[in-house]
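What follows is a single structure, written as structure tokens, with notes after it.
Omission of a single protein chain aside, the complex is shown with its protein chains in their original locations.
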Amino acid sequence: MINDPLSVITLVPIAVGIALLILPKMVDSAEGLARASRAISMGVSLAMLAITTMIFLGEIGNIDWTDYGSGYSLTNDSFLLIPSIGVSWKVGIDALSFPMVWLTTLLIPISMLVEWDAKRGHIFHPLILIMEGALIGVFVSLDMFVFYVFWELTLVPMFFLIMVWGGEDRRYASLKFFIYTFTASVIMLIGILVMYLYTPDVASSGTITGHTFDLGVMVSSASGIPSEGLRHLVWIMLLIGFATKMPSVPVHTWLPDAHVQAPTAGSMLLAGVMLKMGAYGFLRIAVTALPESTMVFIPLLIFLGMVSLVYGAWVCMGQTNLKRMVAYSSVSHMGLIFLGIATMQPLGIAGALFMMFAHGIISPLLFAVAGAFKHHYHTLEIGSMRGIAHHSPWLAGHMMLGWMASLGLPLLAGFVAEVTILIAFWMTFGWLVMLPALTLIITAVYYLTSMQRTIFESDDPHQGILPESLHGEDPSDITWHENAGMLILGALTALFGILPFIFWDMMSDWSSGFMLEYLTQAMESEGVNP
Amino acid sequence: MISLGQLALDSDTAFTLLPELVMLSGLLAIILIPNLGDASFRIPLTNLRVPILIGGSRFEATNDPRMPNRIATLAFSVAFAASLLMIDSSSEEVGGMLRSDAFSRLFSAMFIGALLLVSAASTHRIPAKQNARAPTDHDSEATASRKISILMDNRRQVDFYILLIMVGLGMSLMAMSTNLFMLVVCIELASLSTYVLVAFHKEEDVGGEAGAKYFIVGSAASAVGIYGMSLLYLWSGDLALESLATKWAEMEGIDPFAAFGVGLMMVAFGFKVSAAPFHLAAPDAYSGASSPISGLLATASKAMGFVALFRVLVMITVPDYGEQAPWFLMLAIIAVITMSWGNLAALTSENPKRMLAYSSVAHAGYMLAAISVIGSGLAGEEGTRLILIAITFHLAVLVLFKMGAFLVLSLLETDGSGHRMEDLHGLGKREPLIAGSMFLFMLSLAGVPPLSGFLSKLLMVNGIVSSSAGTGNSSATDVYSWMDTVDPVFWLAAAIVVNSALSLFYYLRLSLVMFFEEPASSSRLKSASSLRMAIMACAILTVLCGIGPVSEWLVSLVSTSIDSLVG
Amino acid sequence: MGENKSETGLLVYIIPFLAIVPLMQNQGWESSDSAILIVAVPFVTFPVILVAGQLYNGHETWKDKLKEGGILALGALGTSLMAAVWLVYDYFDELPDFGDQHSIVQWLEWVSFDLLQSDYTLTSSKNILGVGVWVDSITLMLLFVATFLCFLICWFSLGYMNTDPINEDRNHRFYGEFVLFALGMFGMVLADNFLWLFIFWEIMGLCSYLLIGFYYWKESAAYAAKKAFLTTRVGDVFLMVGLFILYDIYGSLEFSVIFHDPSLHGTVDSTQLFWALLMMFIGAVGKSAQFPLHVWLPDAMEGPTPVSALIHAATMVNAGLYLVARMVPFVDVGHHGVPGLEDLGLIVAYVGGITAFMAAAIAFVQNDIKKVLAYSTMSQLAYIFTGLGSALWFYNNDEHHAAVVVFGASMFHLFNHAMAKGMLFMASGSVIHEVHHAHDHMHHGKDGEHGHDFDPQDMRNMGGLASKMPVTATAMMFGSMSIIGIPLIGGFWSKEGIIAETWLAALEHEPLMIGPAILVLLTAGMTGFYMSRMWFMTFAGEPKNEVVNHVHEETPWIKEPLIILTVITAFGGFAFALLGATDYLSSAYDYSGHLHLKKSTLLDSIIYKLEYAFLPENQNLRVIGWITILLSFIAGPIFAARVHGGELSAGESASPAVSWLVSLSGKFGSQDVTSLSESDLAEALENRLYFDDIYEGVLAKTVVPFAAFTAWFDRNVIDGVIKQIESNSVSGSLQVRALTTGSARDYILMTAVGMLSIIVLVWGIS
Partner (left out) sequence: MIDPSWIAGLGAILFGVGLIGAFSRKNAIVVLMCIEVMLNGANLNFVAGTMYWGGSDGWVFTTIAIAITAAEVAIGLAIFLSLYSTQETISLDEANILKN
């Protein structure tokens, strides 16, 4: 049907988004475009969702998702972008990236829906559309340069979303968000450049540098970096970039600020997809390219993962701001991803992948809920209101579902990831599993406490204690579009919790194939026991 | 050696120097055309009046005070096109001291391109006033003086564009110089004009001060440079670049005359590129000058300095592979200080022009860091070439986004603002497209992909990394032992990283105030169409040169030109 | 509200639901296929109730015809019940032989994955964590109990919940969550592996949380809900870890795989297995509210009474017992079990003994009718734990006969207790409801004193209700008898077995068992006291509050379940026991076939049973048995009667079923226990032995400050570094900018300095 669907889903949203932003300003006759831009954005994003869903169902490309050996699917004829330095437009997906792509295309319309009535929607929605293209680009590009371009490009719309539509402290938050993650990725860029330096000489193809940014080539030639020390350094530089994005303690502090200030849709995308970019990149680049270094640094991974998980949970408990708490819970959950990878078991890695996906559905729900609090109660302070389940029963219901999903309640998506990661973790590390396991209690504590102090406990069956920020006005229950967005997310959370194999199978097979292809040799040579 | 006198203007030479000749004709035209008129000359002792072209009252066409602007813009356009077209033509010697090759033509295209933008921007920035009339006897004193001041203003139009073209000529010739003395003279030609241009902005209090400071410090620096050149002359007896290079290569050890000569010339060039600690006058000059001129200083003038550095450091004193040039350490230190100083100072600047000036200093630091890698002797021929490509590319795209940023400020200046951060407040609401372009320029300056600033920075860092990453102990098994053995040059990349992070803060801060703060007035800015077009062109090219065919075209162009320099 | 007219006509709406199972049968489905309906129908129904309730809240049809979703819930649970009964009917007689028992049907291949083996190759086939249906006698019993009680209690709720004005427009939440709970319970019982057991277990935990917090605006309810969830969560986490270990050992969590040979040809490390089982047991302790994770259960009574009846007495709390019952194959050394796990049995028995005694003691001083029942629940569950502990111990020491007996007794006690306690709670609900209603009725229109100082659950406000509420009083009487273990009534059969076999273990095998043995024996007498006390305080004596005079048993939907359960409690236990229920239940793990407890004829069997209960051959058992009867039947109730018993006020007469008891209660004189009730011991008991205070105090002193500290640390140290960099950059920036003094002279000076530095540097190089 479409020749090159991946390029389409990457570039069309960006192009349409930019056009919607610019055309009305440039051409007077395009004023109508501004009014329609919200609908157009939604339409485009839904079309993208349709395409990715069709890809999943095999309508496009007829992909066998559980066949690891077939490598990337839907690749295009690579088109040279900057041949002088070996940059080309090359896209493809496999079972690692596809769930993320689908997740992106899913979350974009939902986040648009949730913020359907955003102020200045003629800018807001196209920005999210641009965001979509950039995010998809990260996952589908098979060229490191292009990957990096998209990686950074995601910052720009998010920067605007936070800066223009954010909370009171949005100025600081947007700056911090941009600078923090940008700095980390520049460090990562140095690592990428070292890898680039050691790609085989392809001077004949007309480059001036003699190297190529082709992801496959870079990854496979990284083991050719002569010094082990340098390989480790490259690995660490890559890790800094990815870990900051994930984010892992101690480079996580941009996240709470960004989240708290970001508009709902921004938070949803930030937590839902952007954080996963870190884990995705880590697996796709760092682990794949330098498996030996990965083995050497497994203790570091465990440490980072464990600290993120445990410490993140404790910090959550000390928060009084709902959104901040949810943000830290993301830190905590992302720690599990490192732990899953560190197990060096297909089960653990598949669990980590599923965690990426599950958290990608759950955390947007959490942020949608928090956003709705902000929207309808004008405050996020835990404890400034009580018993609002009476005023906003839908919101309370969504909160309950989201919170429960996030604390790992079975039959909701998060549990699958948690339990698989921890099973693998026990197999590899034994009693160390008590730490993450006990953290699950802490997670429950802060989630339940926050619920108790917001939707419960008003001491009056017919009236909640309303926050002062409402100034005595009556609160409203969430709007239909917020409700619809949250319902979809909630339903999906349950769907993937009950039927995880929809995506689990491909992840599991990918992990197995990936381990055999890249990791087992390194494990053997570095003496890492399964 | 061929003396200057042997220069003969045959048709080949004329073609080789086409851009310069075009500019020269433009210069003459600007001088002459306003004076064309219906004046007549009465033959003495008769009543016969012979019409003459010069003098007298003006035709409507020649009377138009915007004429110099149009002529200059036209001349620059033609010269720009000619330069671009000539990049691919073979190299031609002219008069023994000039050579037109891909390298020089690329740079002259860069210079002229920048001047073209300045000239386009100045249409509105230093606006000519229509309907200037000579005062008549019937006018009251006030009216007469007002008319006279309008006439004077319009007269200054002519001066302004003459100076611009002089700058163009100087720079363009400078890029072609194969003789160090010629090079310095051309720099002086360009510099002296820029001093005046900086001070030209007389209606502001600060124009004179900016010009004076820039002039006095610049003169001192160039005096040091000329003295350094004289030392080189004492050492070699010839200032042709090639013979200097030969002599340098033959030199046993390091001759103090040569070393000091080069060192002192660094001062002059350092001032041109605004390297620390010679950059101090630059922020004052930038903030005092009108924005297009500041842009000129930050792009063309800086590029001129780098051409000079290429000529001296790379052509003459480039070390063999594995040897360190005597200036390596010095340049590396200067580079790090420069970038850190620039970025730190820009961090809290409350004047956007000053902030951009400091940012310009920082960018000089990045480029100097890249050059210093050449001096480390690690780069080798291929590495040298890569680094030169990177720097040249950076200089080329700087013309787009640095100039673009200054053009946006000059658009603000047409409303009399643009000197304080507050003037940018709410620009996103008032002028979304302009603010969007400014945002692009800022991101590009910061090196955010996929903008051209990213590509150029990537190329520079790649130059550093690719030269130095191989120096670490290849049998090192852990990170520390590798870091112990790697050449310190590698850490220049780290310095650039840290500085990029630092710089992002103020670039974003500037962007932030445009979109975040509420505007003081909601009115739109003047519809200065040519200025807006220039800004848009810069913005579009900033994106296009970052990724895709246009960037590839530019990279290959730069690479061709560097081949002609080193190959 | 139409509370006086029968609403049974509404049952017509559940007919479509009830038609599902016959329809399936007609279509040729097997009962094993339709087992999915037991879970699936509630699964589909609960979101419908929740969403529809939210959308149509206050709508007339929704409210009056569908009882705010109650009818839908009843229909769904009815379907489940029918499917369950069908399943029980099909498999009752032909349980698969244990040796090759397998899941009768596979539902889902949930996740499948490879594992990396120590030779760096992948396992040859995919490992699967799926779910199917496992059927054995325990499953069938629990499935029946769960579906049956769910259905009855849902029925009861139609009356109890829908007539309370405070619940108006909120009942859909109740029913939705109720159905979700039911789904969890059914799923847990049916699941054929430990992981899914755990998954459904957690679902129940969620519902428990939601339903305890049903009156979310009440601070105590919200707090209790949180407490319940967190306390069980502690156990659950350990359970999870136990499952991980188990998975590591066996490479699977399926019963059929594990039970086939739990020792893996003797290769299993008993220490590791011990830890796995211990971890799982901690989970069970949390779920079944045993010491030391018992603190949540009394608070859980904040939920609506049907919830207390169903979740916190009859079904969910049995999950822990069920889990421990599933541990038997691991320790059964007669059949591939792993030897060396006796300690586990001891631990289980001790936890059970301690909890039983402690809960009974605390129940002495409770005045809240539901709290008494709650502690009673804890205590009775602890009995079962003790029995299971003994069973585990016996199994592990290859005392097969004793093991099977006590295991069967424990399971049977589970059944009896569930039925009796479900009924007791419903009965107490009926009391509370009517008292509350009467109170409202009395004070109708007097806003000022509307109910705030009146606690309808406080037994000190009751007394003499036997005449007002004959059905309830009868039900409660039989329920209490069953719990106490009055001979021949349900609980007697099972409780006797537990106590006897525990003593047997203590006296003849393991001296350490003496602890739990003594504790459960004492508890038997204490049970007699507090259950009697509750009944007497509520129904006997003179009314202690004028409200009582206005009480009528009038609410629809409430009586039917009470009557049904009374019958089951009164005669069912007896009948089942005589029919060999214990043997049947223990047959789940009686695969060796060398036990022949079943007698050839029914009569033989009954005689054997009676003989075994009252005149066992073993001298020890005989003594213990009679001491138990003495304590629980005679000592406890009489003492209770002395304190709280008494005739009804003049003119009131109780129904014949209970009047004998009321009059009997007045025959023992009375005793003043004021001094005792003011003692330190009583105070300690009233404060639940300070467990809650200690836990809370410790948490408040450690967790909360530590969390605050980490938050501070994050903000000021980790983020502080960033902020420090920022502020340092800013101050550095100001300093650097100050260097640009504005004086051109300085600039030239700096140029000269730069020049000199260059010269020096170049000089240094050359």
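First chain written, first letter: the chains are A, B and C, and each begins at residue 1.
The definition used in the following text is that a residue touches a chain if its C-beta (ideal position, glycine included) is under 8 Å from a C-beta of that chain, and two chains touch if they have at least 3 such contacts.
Quick caveat: nothing in here was measured; it's all calculated off a predicted structure.
Among the chains on display, the ones the left-out chain touches in the entire complex are B, C. Among B:Ile31, B:Ala81 or B:Ile216, only B:Ile216 touches the chain left out of the display. Within the set C:Gly251, C:Pro339 or C:Gly742, the residue that contacts the chain not displayed is C:Gly742.
Only one of B:Thr123, B:Ser287 or B:Thr338 touches the absent chain when the whole complex is considered: B:Ser287. Seen across the whole complex, the unshown chain contacts chain C at 737-738, 740-746, 748-749, 751-752, 755. Within chain B, the residues in touch with the undisplayed chain are 1, 3-4, 181, 185, 188, 192, 195-196, 199, 202, 205-213, 215-216, 219-220, 223-224, 226-227, 229-231, 233-234, 237-239, 283-284, 287-288.
Just so it is clear, only the chains that are shown with their structure count from here on.
For the pairs B-C and A-C, the larger set of C-beta contacts lies at A-C. Taking the mean of the C-alpha atoms as each chain's centre, chain A and chain B sit 43 Å apart. We define each chain's centre as the mean of its Cα atoms; on that basis chain A and chain C are separated by 39 Å.
Along chain C, no residue makes contact with two or more other chains. Touching of two or more other chains is recorded for no residue of chain A.
Across the interface of their complex, chain C is touched by residues 212-213, 216-217, 220-221, 224, 253-256, 259-260, 262-264, 266-267, 270-271, 276-278, 280-281, 283-284, 324, 326-330, 333-334, 341, 344-349, 502, 505 of chain B.
The touching residues of chain A, when paired with chain B in their complex, are 21-22, 25-26, 80-85, 87, 145-146, 148-149, 151-153, 155-156, 159-160, 163-164, 170-171, 174-175, 178-179, 182-183, 186-187, 189-190, 193-194, 196-197, 208-210, 226-230, 232-233, 236. Those residues of chain C that touch chain B in the complex are listed here as 729-730, 732-734, 736-737, 739-740, 742, 744, 746-748, 750-751, 753-755, 757-759, 761-763, 765-766.
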